[in-house]
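As structure tokens, the structure follows; a few thoughts come after it.
Note that one protein chain is taken out, while the other chains of the complex remain in position.
First chain written, first letter: the chains are A, B, C, D and E, and each begins at residue 1.
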Amino acid sequence: MKTICFGEIMCRLSPEGRRRFVQADRFEICYGGSESNVAVSLANFGTDAAFVSRLPKHSLSDAALRSLREHGVDVSHVKRTDEGRLGLYFLEKGASQRPSKVIYDRAGSSFSLSRPGEFDWSQILDGTDYFHFSGITPALSDGCAALCLEACRVAKAAGVKISCDINYRSNLWSPERAGAVMNSLLPYVDLAIINDEHAKLLFGIRSTSAADTWARQTDEVYTDVASMTSEKFGIPAVALTIRGSISAEVNDWSAMLYINNTSYFSKQYRINLVDRIGGGDAFSAGLVYALGSGYGAQDAVDFAAAAAVLAQTTEFDAAESSTDEIIALVRGASDGRVQR
Amino acid sequence: MKTICFGEIMCRLSPEGRRRFVQADRFEICYGGSESNVAVSLANFGTDAAFVSRLPKHSLSDAALRSLREHGVDVSHVKRTDEGRLGLYFLEKGASQRPSKVIYDRAGSSFSLSRPGEFDWSQILDGTDYFHFSGITPALSDGCAALCLEACRVAKAAGVKISCDINYRSNLWSPERAGAVMNSLLPYVDLAIINDEHAKLLFGIRSTSAADTWARQTDEVYTDVASMTSEKFGIPAVALTIRGSISAEVNDWSAMLYINNTSYFSKQYRINLVDRIGGGDAFSAGLVYALGSGYGAQDAVDFAAAAAVLAQTTEFDAAESSTDEIIALVRGASDGRVQR
Amino acid sequence: MKTICFGEIMCRLSPEGRRRFVQADRFEICYGGSESNVAVSLANFGTDAAFVSRLPKHSLSDAALRSLREHGVDVSHVKRTDEGRLGLYFLEKGASQRPSKVIYDRAGSSFSLSRPGEFDWSQILDGTDYFHFSGITPALSDGCAALCLEACRVAKAAGVKISCDINYRSNLWSPERAGAVMNSLLPYVDLAIINDEHAKLLFGIRSTSAADTWARQTDEVYTDVASMTSEKFGIPAVALTIRGSISAEVNDWSAMLYINNTSYFSKQYRINLVDRIGGGDAFSAGLVYALGSGYGAQDAVDFAAAAAVLAQTTEFDAAESSTDEIIALVRGASDGRVQR
Amino acid sequence: MKTICFGEIMCRLSPEGRRRFVQADRFEICYGGSESNVAVSLANFGTDAAFVSRLPKHSLSDAALRSLREHGVDVSHVKRTDEGRLGLYFLEKGASQRPSKVIYDRAGSSFSLSRPGEFDWSQILDGTDYFHFSGITPALSDGCAALCLEACRVAKAAGVKISCDINYRSNLWSPERAGAVMNSLLPYVDLAIINDEHAKLLFGIRSTSAADTWARQTDEVYTDVASMTSEKFGIPAVALTIRGSISAEVNDWSAMLYINNTSYFSKQYRINLVDRIGGGDAFSAGLVYALGSGYGAQDAVDFAAAAAVLAQTTEFDAAESSTDEIIALVRGASDGRVQR
Amino acid sequence: MKTICFGEIMCRLSPEGRRRFVQADRFEICYGGSESNVAVSLANFGTDAAFVSRLPKHSLSDAALRSLREHGVDVSHVKRTDEGRLGLYFLEKGASQRPSKVIYDRAGSSFSLSRPGEFDWSQILDGTDYFHFSGITPALSDGCAALCLEACRVAKAAGVKISCDINYRSNLWSPERAGAVMNSLLPYVDLAIINDEHAKLLFGIRSTSAADTWARQTDEVYTDVASMTSEKFGIPAVALTIRGSISAEVNDWSAMLYINNTSYFSKQYRINLVDRIGGGDAFSAGLVYALGSGYGAQDAVDFAAAAAVLAQTTEFDAAESSTDEIIALVRGASDGRVQR
Partner (left out) sequence: MKTICFGEIMCRLSPEGRRRFVQADRFEICYGGSESNVAVSLANFGTDAAFVSRLPKHSLSDAALRSLREHGVDVSHVKRTDEGRLGLYFLEKGASQRPSKVIYDRAGSSFSLSRPGEFDWSQILDGTDYFHFSGITPALSDGCAALCLEACRVAKAAGVKISCDINYRSNLWSPERAGAVMNSLLPYVDLAIINDEHAKLLFGIRSTSAADTWARQTDEVYTDVASMTSEKFGIPAVALTIRGSISAEVNDWSAMLYINNTSYFSKQYRINLVDRIGGGDAFSAGLVYALGSGYGAQDAVDFAAAAAVLAQTTEFDAAESSTDEIIALVRGASDGRVQR
């Protein structure tokens, strides 16, 4: 199974432990981004994963690529350029009632300056099973949006399946602009991941069976949202991720996969968060892996949800779990007994 | 709004993470004290806060002053002297059933050697809205107690409001001595912060409506304690802080403000503690700020309680929260969702 | 009270914080092993504790011995040799649903190469009250098993009491081999510590009163297991430890002591784990100390359980609690209030 | 004595110890920039120093301002804006034959987007003795260059002395552009700091008495360069800094001040570098302080050179030396004997 | 250019900074070994480098492979096995007159248990330009020695050039055994790296032109040793590395390449050591790269020596220098001026 992930990789900088930004005299660093995180998970699962991006020619970008290469991700399609900078983001981890904070500093990145025609999609996608991108990539610039469309067309023509985590970020674009661009991309998509809030915000999709709340909705509502999304864009498989924030340190997490007019729900996990960044990406990777490997719908959503849970019990953006570890959790080993 | 806080600032030394003292080969350090913590919060809230103290002439005291100056606290009234030392305290953070431990090493500090007449209170308090001190200051020495009285008299004469966090510390003085000294100071006070345990211990104040327990009392009991304290000393506003220790890592926290014969209770928070030192100081600062800014009683206690909660989710003695962050928590944003 | 503990001490290496092995660029180290942990606790309790072992002649073994000597453990009976290596183990701490992992690297250790006759048990055990070993020691090699038997015989002859924590480790030997060897050793034992799972696996001991589950059994089941173990080997006192894993970070913990046909249960603690390694060893030490100091059965199991709880709220293998701290917890001080 | 420094403050990020960028998993951070470093030194010297700049409204900029405020620098003239980003730079410290490396990431900073008219120079410079900027400020953008000119005109009119460290950076602008802009600014300047290499590159100034080398020139050459610079722009005082790089860890450092047709040379120091960033800034600050305090020319260059040396024996951009420490070094205390 | 390196990769553990083993409570870790270090350098130089080895199936071995993969080394030929352990070594860095110390703990490693026939050399060496191993590999076990011979035969037959760093380690085998085994391997070798001390010890090769000293010999002596080695085994190119230890922190380093009856000496560098482990490996890699890329003999030894110098100014076993950085040093940029 071979996958191409297309997006930006950034350097993430976080104060040590639970320090706030103004208290930091050191930042722990890692490299990640929504699509590179998916690529890392797919490589961890033993598949052939490649990451396509564009980075400046300096040592920090070298370090970003190393972080992918060490996981076994193929980075040979990453362009190095003199133009633009390495995207950064700063993360302050919250605690208890104090929320986590993110400061993005990604404007003007080399990737966001990418132009249509820059990547030879036919060659890149040759022999690929899945092409994956998130809604962050088209949000970065018109060039990036155009490149997504280019890639989707080539993929579709070549019989490559397309997965997309809609992942709306309000600090990158407006709901209107996001809705318009995603409208043009989603018809190509075979597997979409979304949540109920974004479905409503971008596409006006809302269940008629329930009042509009921020809290955990009923299963019926989730099914409505998925089926309406599926129908609107003709997407065969639509997954929803369902996060309940208890505090900055404790979250409930579950997911649902809607396929062939049926909803399959994972079990709900209460997670004592180590690092919640990258949970959704691990879910996407888990779903692509499971569906691409022929798992049934229930097994697929179970696998992907467990992958997402383990990712959130692990430091840094990239997940580090193997299929064995994920399957053990699916099978119920959630009591944390020491493995000797 | 301008505030003067009078007290001692110490160097705090703590083993890293959850290590015990005997396991430490490094101490994390910060600088703090009850009144300097109040000054820092008040500066964080955007007000004009000054700290009055007395410190030896060496680099560690320079560092203590820097830690105030970086928050914007005016330290121009701090005296530097050749006499005495910098107060220290060592903190071992507990975990689960294991309690935190504090070793004080503050005897003989330059501040405790302060003598009446050393500070020109008329000049210092000129134009000030609030003069704040805690019960720790008069506990340190007769000189410090006399200075508190001096300051209270000048403040009262100048129309400066006085706030006092009674903050009884049994390792500094006996209940009898504390009761006697506080008896002479509290009549000057406009806003007192106390808890039910200390009210009983120092002043024999106890509710007739309830048995004597260490557990959370009824609201009625708290109201009794506050009203009796208010009446005994003629203090217009009396606040109670209500801490329930679940474990070394989890505490319940709420507060009450009694004013004009009415009790206003904050909501109760269950805090996953990052650093519980300084929670009460953030509460004092919050109350001074809120009352000084014209908040109503309920809004004031809500603001102050949320300030105290956030302070306990933040490393080190000094709080780092802005009014915006506190108000967001008051308004219900306690689920810790990432702020991007 | 004088105790001899016989076993291996290893260097433990763990990634910092919650990092996984593949994410580590630093290991925190400590030195420990089941019996050396017992010796450290016994020394912490103010008793005369000695550790008997065999170590290579290099600086890392020096460091291991220092870690015992600093607690006041007598290491004068430890042999230094040119043969074999220092045992190691690597610990990855889990989080939430992610289990902790241990990689052992102890094969070929100097201790495992010990040969019968190497230790002068008569001289070593002279004046000793208790001889302690765990089931790990005989599991390491035939030589180590023979040495246990040697020591038990000498101890028995000299009137030294023998305590043994059965502590079965499936990665060291099979249940059959363990059952056979322990069969030959347990008849010498005065105090055995075991859990229900190992009793069944090694000796086929199982209660008739209950179905076979991994969950917390009824008190009746524990009593059955203890009484059957006591009867089978003629062991006067048999203790059971009862761990319930909620997650990698939260465990329930309690214990039972069966003596004179009666079961004494400790209270059950819910522990927010700091480091669960060494909890059972602290329990063994607590029991040896309490019984050796003339505590009654209920007091003994209460003391030992509280010692085990505090050990798990403390970093590293070795416990660091004094009898005062343990007794405070027994008496109910579990709310973690700061001790100033 | 009151000084205004105008420029950019950045966040600096460096791998720990001697690690290379690709080896880093943590960055040590500090905040600095040529002019803010000067302001910090001037505040350390006990003078009234203010920093004028423009920063985005987020916590990292708050941290940058704290780092100034803790030294006592007045930051009330710093504008906070929604436009642009915080400038960053990454520093990899070299070792032996391996050079240090800097990656700048300052394009698009809030400061570089400053526009003429944004600062009320009359008000800012009121009562000021010295206005200081470096050649980096006008290099950042046309707006910044225009602001320098604005400030120089107002300063000159108000009788405020102007100091400028020419500090040419080839990665910011070409020698031609730098020469042109500096040509328009230097006629306002009362004290210029330059080195022989930049004098030649920007202004074609070169001594006729010596061949053109990169090595340490003769004193005659330095005098020629200074006198020609002084004459060309009508600058009363011109200082040269003279660095000899032995390796990434050892540098020779000395300086010369040309004033009233006479050259005054400091002694030459061989420095075992702790952090060479900020050495020149400490020199500028030392010179401004010394000349502004009425030191004679020889004393001034001696003081400034010693300040520069101590700055390079101290971690991070900002110097931390007091006038007492600098004067002790001037007087010969360079043997590093412990001060108890 | 494609290279195969055959050997063991170990986990290295070092106390932080200059701490001694007995003072360590943390170890910094990296993964390295003579041949894997060569592979990393060759990958850094942009060539196609693969590493052949045998490792146990656990996460620490995964981490070892990651450290190679992140540099771009192909690890697809590394066998994973249930047999044996991961080799370790502990490094205590010296200072001034205090020597560095190494404790090896590599006995019983999975690699040392390798058996002849286990690697399909024909397939592995297909299309390869250079096969590289050091004298450490055959020293580890008879199996490893036999595998070296196997590989040499296949390589020779396939026209693959063979390079060997003789790298005698007295703690692994005796000079006699080493001499005998190397005698059987060296006749296959095209490029040998040795030093004068080992030439004498293993092969009795000593110059007649000089007394036997440990100090730097004359160039004549080095030429004699190289020519005699070349002649004895029929090796076309023989290189000598020449280290002069001034202290634990300062070393002189140079090298010589003897080829076609001529000696080419590099310049001598005085290195302020950051980490001297891996210097010789970087030299081997530099030589293989340079000769394989068609450099002339003088250029080759200059490149390789500069590579070795930079490796010793960089933390950890693996070198991190690019060809550009090495060539800059060859061209004289040794003054460590900051590169902006």
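By our rule, a contact is a pair of C-beta atoms (placed from the backbone, for glycine too) under 8 Å apart; a residue touches a chain by one contact, two chains touch by 3 or more.
Just so we're clear, the structure is a prediction, and the values are computed from it rather than from any experiment.
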Among the chains presented, those that the missing one touches: B, C, D, E
From B:Ser59, B:Ser76, B:Asn171 or B:Asn260, residue that would touch the chain that is not displayed: B:Ser59
Residue among E:Thr81, E:Ser227 or E:Ser245 touching the omitted chain: E:Ser245
Contacts of subunit B with the absent chain, listed as residue ranges: 13, 16, 20-22, 24-30, 58-60, 62-63, 66, 85-86, 88, 90, 92, 101, 103, 105, 107-108
Touching residues (missing chain, whole complex) on subunit E: 17-20, 22-23, 94-102, 104, 169-171, 245-249, 276
Positions on subunit C where the hidden chain makes contact: 66-67, 69-72
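Rule of thumb we're sticking to: only the chains that are shown with their structure count from here on.
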Chain at maximum distance from subunit D, centres defined as averaged CA atoms: C
Shared-contact residues (touching 2 or more other chains) in subunit E: 25, 66
Chains touching one another, given as label pairs in label order: A-B, A-C, A-D, A-E, B-C, B-D, C-E, D-E
